[in-house]
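Here the complex is missing a single protein chain, while all its other protein chains stay put.
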Amino acid sequence: MKILVQAEAFDLGAEVNAISQGHTDIGAIASFVGLARDSNEGSGVQAMTLEHYPGMTEKALAALVDEARSRWALLDVTVIHRVGRLLPGDSIVLVAVASSHRGEAFAACEYIMDALKTRAPFWKKEETPEGERWVDARVSDDAAAARWTDS
Amino acid sequence: MKILVQAEAFDLGAEVNAISQGHTDIGAIASFVGLARDSNEGSGVQAMTLEHYPGMTEKALAALVDEARSRWALLDVTVIHRVGRLLPGDSIVLVAVASSHRGEAFAACEYIMDALKTRAPFWKKEETPEGERWVDARVSDDAAAARWTDS
Amino acid sequence: MNLRVLYFARLREHFGLAEENVDFAGATAADLVAQLQARGGVWAEELAAGRAFRVAVNQDIVTLDAILPDHAEVAIFPPVTGG
Partner (left out) sequence: MNLRVLYFARLREHFGLAEENVDFAGATAADLVAQLQARGGVWAEELAAGRAFRVAVNQDIVTLDAILPDHAEVAIFPPVTGG
């Protein structure tokens, strides 16, 4: 298990290789990369800055990875979240989940992303032609996270 | 869109970079890598050989990617499936899906994998200590694929 | 009419044949399967009612009531297991 909060870019291929290297019991690795987009809610976005709560961030990410591990039979999990200033096209977050079977890998990867979106203390501030603005939490993210408790 | 059937290994990082490079409208890339395991149904597996139906394979993969594109708003899709002899730990299949939003990327990636498992003409033959054997189709794969038509 | 018939995986191995041209007087995929079954031996065994196999016509999977066009490429193979 690997959880990192860092300013630097990450390398999806290297992270997934690190999970699979030397293992012959992994049948499935589901992964996700979130990227900074050039527009949001109708405005152009020239850049964004990610703020976080050092200490709590790592604790919150570890807690939601532990929840995923208790729900599904997982062999390994990597979560990397960037902070600081990012440009459109830059990667923001990586979640990679290894399991024997694909259903568990997919479910756990999506669960971790949904939980991260509502429970890990990161905040985005966007630079737009109209000035800077803090991104508001999305109702759709709350709904996505709630799916996992309803079922 | 990129669909390949090849004997050579693929590079997840390079494929996902090729999707995202120069794009600033992609918010989410969900990807999946399936790997050869060292055991299946209680037997050790020393190697496997993947046979396919040249011509139909590419056509079947293109059809299920088209279905995914008609169901979800996708920006790009890459599917690579290896054929020939593979060893435990080797990668078999890669599916990567880019979308503006993560829910669509995850759903389409899992849909393509589920459909591929039941409709793309690949067959696995395993080498075990008890000899060679053709892998039987899994009831769980039929169930996974059927989820998408029931909903 | 004339069909090009392909076999894959376990069927290819058991039949000892990857591909053949078949003179066909029937109409549907079921008729072709019956004609092959009538060869007896491994053909009767692998294509018996209750055995799981799939039929593709010109590279699309079809049901057994599908009409076979002349010069069709017909493939018979076990349920797929890729991925």
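Per-chain numbering from 1; labels A, B and C assigned in written order.
In the analysis below, a residue touches a chain if its C-beta (ideal position, glycine included) is under 8 Å from a C-beta of that chain, and two chains touch if they have at least 3 such contacts.
Source: prediction; values computed, not measured.
Visitor: Determine which of the presented chains are touched by the chain that is not presented, and list them.
Guide: A
Visitor: Can you say which of A:Met1, A:Ala14 or A:Met56 touches the chain missing from this structure?
Guide: Looking across A:Met1, A:Ala14 or A:Met56, the contact with the absent chain belongs to A:Met56.
Visitor: Among A:Phe10, A:Trp72 or A:Phe122, which residue is in touch with the absent chain?
Guide: In the full complex, the listed residue that touches the missing chain is A:Phe122.
Visitor: Write down which of A:Leu75, A:Val93 or A:Ala108 is the residue touching the left-out chain.
Guide: A:Val93
Visitor: Counting contacts across the full complex, list the positions on chain A that touch the omitted chain.
Guide: With respect to the unshown chain, the touching residues of chain A are 34, 50-53, 55-56, 59-60, 81, 92-93, 113, 116-125, 134-138.
By our rule, only the chains that are shown with their structure count from here on.
Visitor: Roughly how far is chain A from chain B, going centre to centre by Cα mean, in whole Å?
Guide: 23
Visitor: Give me the residues of chain B that touch two or more other chains.
Guide: Where chain B meets two or more other chains at a single residue, that happens at 34, 113.
Visitor: Listing for chain C: what residues touch at least two other chains?
Guide: Residue numbers touching two or more other chains: none in chain C.
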